[in-house]
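Take a look at the structure set out below.
What you see is the complex with one protein chain gone and the rest in place.
Chain IDs A and B follow the sequence of writing; residue 1 opens each chain.
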Amino acid sequence: MTESVTSAPPADTRAGKPFLEVKDLQVHFPTDDGMVRAVNGLNFTLERGKTLGIVGESGSGKSVSSLAIMGLHKGSKAKVTGEIWLDGAELVGMSVPEMRALRGQQVAMIFQDPLSAMHPFFRVGDQLTEAFLVHNDAPKAVAKKRAIELLDRVGIPSPDKRFFDYPHQFSGGMRQRAMIAMALMCDPSLLIADEPTTALDVTVQAQILDLMKDLQKEFNSAIILITHDLGVVAKMTENVVVMYGGRVVESGNVRDIFYRPEMPYTWGLLGSIPRVNRSGDGRLKSIRGTPPSLINLPKGCPFQPRCDYQEHVEGANCSTELPELLQIGQEQHRVRCHIKSEERRQLFTEQIKPSL
Amino acid sequence: MTLGVSETQSPDEGLPTDALVETAEAKEIEGRSPGEIAWARLRKDKVAIISAIVILLIIAVALFAPLIVKLNGFPPDQFNKVDANGNPLLNTRDGGIPIGGLWGSGTSSEHWLGIEPQNGRDIFSRLVYGTRVSLLVALGGTVIAVVLGTVIGMVSGYFGGWVDTLLSRLMDIMLSFPSLLFVMALTPVVASRAQDLFGMPDNNTLRMGVLMFVLGFFGWAYLARIVRGQTLSLREREFVEAARSLGAGPNYVLFRQILPNMLPTLLVYTTLLLPTNITAEAALSFLGVGIKEPTSSWGRMISDASAWIESNPLYLFFPGMALFITVLAFNLLGDSVRDALDPRAGRS
Partner (left out) sequence: MGRYLIRRLIQAVFVLVVISAITFFLFWATPANPALLICGKNCNAETVAQVNATYGFDKPLVVQYGQYMQGLVSPGGRTIGSEGNERNCPWPCFGESYQNGIPVWNSIKDAFPATLWLALGAAVLWLVAGVMLGLIAALRKGKFIDKLSVGLALFGVSFPTIVFGYLLLYLFIVKLNWIPFPDTANAALFSVGPVKWLQFYILPWITLALVFAALYTRITRANMIDTMNEDYIRTARAKGLDERTVVFKHGLRSALTPIVTIFGLDVGGLLGGAVITEQIFSITGLGKFSIDSVLSNDLPAIMGVVLFAAIFVVLANIVVDVLYAVIDPRVRLA
């Protein structure tokens, strides 16, 4: 076989390539006030059976990226560029009907607020079977059987009765379970979960996360987990992408991000996790300032207006030049920061770590 | 240090949830009050500017009606059967249709919009005076409705309990009235009551007052419902709670804290209620229960002109257009004001 990637048959292309690869993804929305640059050059890869966490504040571009993978910006005003390769197929340039065939079938999504994400006027069961019937030429009875199976699998008691309920008759946790069941109707190989537990209370959160882990083992699916909750990330993921102002500011495996973070923004995020055994004065640190305007992104580092460590950079580079996302160490740990790597490590161990 | 595997929810960073849009706007609107932002938006809105100019012109016409009529020299009630040279203006053999002019309307360099069939009153002068009646009645009715609606709605929402129950039922009942029918039936009744109570003759001053009262009385319930809802939500807001905990009385809270926050709603509602009332006044006068002869009003003129629609269509056209343009201008402005105050209220 040749080495040429483009001419090779799909089976071979797939061999060396990751299951999901996002390359230089950009999503921009033209608005009356100017161009909203929601995602500016996102890169990551993901294999089946693995989980990737995307972390960041609201407006950091994490949800917009996931919608781009689902192709849900197609037909809107949004401009999506870059490449998304899923199992040998490129999604950004894909036509709407082709993309539609993938949605729900190969890529499924679990949305944040299951109350608003389920249609209030249709029965839960019908909403589940609908997801199955779009992609499978099967009798309704088969779809119903599958829906009840899955409702049972996600832990809904007496699923054959609950099948006929409306979403508002479910509790919050049950709705989220039903939402997960809905996403699993067609055995998707990639599951995108956008803040799947944010709307739930803590005990239910843990159950849902456990459920997702179990299901992942069972179905060997790849999961992209979008959250602002680092606790969830630590529990669920192997790799993490930290996004800020539509860019990746740090990425790597979960241990690197938690034990050896080098980007001041990541430090800030870690500092804002509440913990019982917190040392020091026990106060949570919030990151000062507000997220940047996505219309007028800062010229240099997007985090520069809120960064407390700019004096460690010579000159005024932080406000004039965008730092590159550079790999450090052996594993895929990448950081976007002007501060020298050794200095960052020193700052973390001396100033940040003790107060975490 | 146990890393991050805490079951506790991380605190909401207190950031706007819809940062994509919020941040985009935040930059531009920093440091300006909502009123200033709305004003800036309004000034950029060409439709709003044009409608505002048209409305100002109409108001000027109403205010300076006597001066304007002096320009053409024909008082609105004067019969003009012959011109200055003694030539007849009306064709007496043909039921009194104006002689000459565009489409048999009697338009001329003296009578710019023609004259009425039969008695020859100048249509331009009558139209100008009709503007006064239309605007005055609509404005009066609107003010009464807005004041009643605001007070009743605020009282209902703020005090709750049986007061709220009672007033809400009242609003329901008012809204279930077939209102045009009722207004129509009630206007003569109120007029004769007023005659009796105040010893006033049944003239058009009284009629105008009655129309204002009736339009106001049947117009407040809808606004009261909106105001009640807003009061309910404002009452629970922190700044109101804070003031109450410091001992502020209901008057202070209602008029100093809740009312100012409701001004945008009231403004939008007022600009949209005005054209409704202008139409209503025209409709009532058209039906014969509003303004009566000899005072002119647009609805009255349309009613009179309808008998001559075959021979003199322009007679009907002028008051019709005056009414249409006025209502359109107010509606356009009202829409623009609403969009400017709340651009997200679905540009409908």
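Keep in mind that, in the parts below, a contact is a pair of C-beta atoms (placed from the backbone, for glycine too) under 8 Å apart; a residue touches a chain by one contact, two chains touch by 3 or more.
Being a predicted model, the structure only gives us computed values, none of them experimental.
*Asks:* Among B:Ala38, B:Leu167 or B:Leu332, which one touches the chain that has been omitted from the display?
*Replies:* B:Leu332
*Asks:* Among A:Met70, A:Leu209 or A:Leu270, choose the residue that contacts the chain missing from this document, as touch is defined above.
*Replies:* Of the listed residues, the one touching the omitted chain is A:Met70.
*Asks:* Can you say which of A:Lys140, A:His168, A:Arg288 or A:Lys340 touches the chain missing from this structure?
*Replies:* A:His168
*Asks:* Which residue among B:Leu127, B:Met171, B:Leu211 or B:Ala283 touches the omitted chain?
*Replies:* The missing chain is touched by B:Ala283.
*Asks:* Could I get the residues of subunit B that touch the absent chain, sorted low to high?
*Replies:* 172-173, 176-178, 180-182, 184-186, 188-189, 192-193, 195-196, 275, 279, 282-283, 286-289, 299, 302, 306, 309-310, 313, 316, 320-321, 323-324, 327-328, 331-332, 335, 346-348
*Asks:* What is the set of subunit A residues that contact the non-displayed chain in the whole complex?
*Replies:* Counting only subunit A, the missing chain is touched by 67, 70, 72, 75, 100-105, 108-109, 111-113, 116-121, 130-131, 134-135, 166, 168, 182.
Following the convention adopted for this analysis, only the chains that are shown with their structure count from here on.
*Asks:* Can you check how far apart subunit A and subunit B are, centre to centre, with Cα atoms defining each centre and the answer in Å?
*Replies:* Centre separation, subunit A to subunit B: 52 Å.
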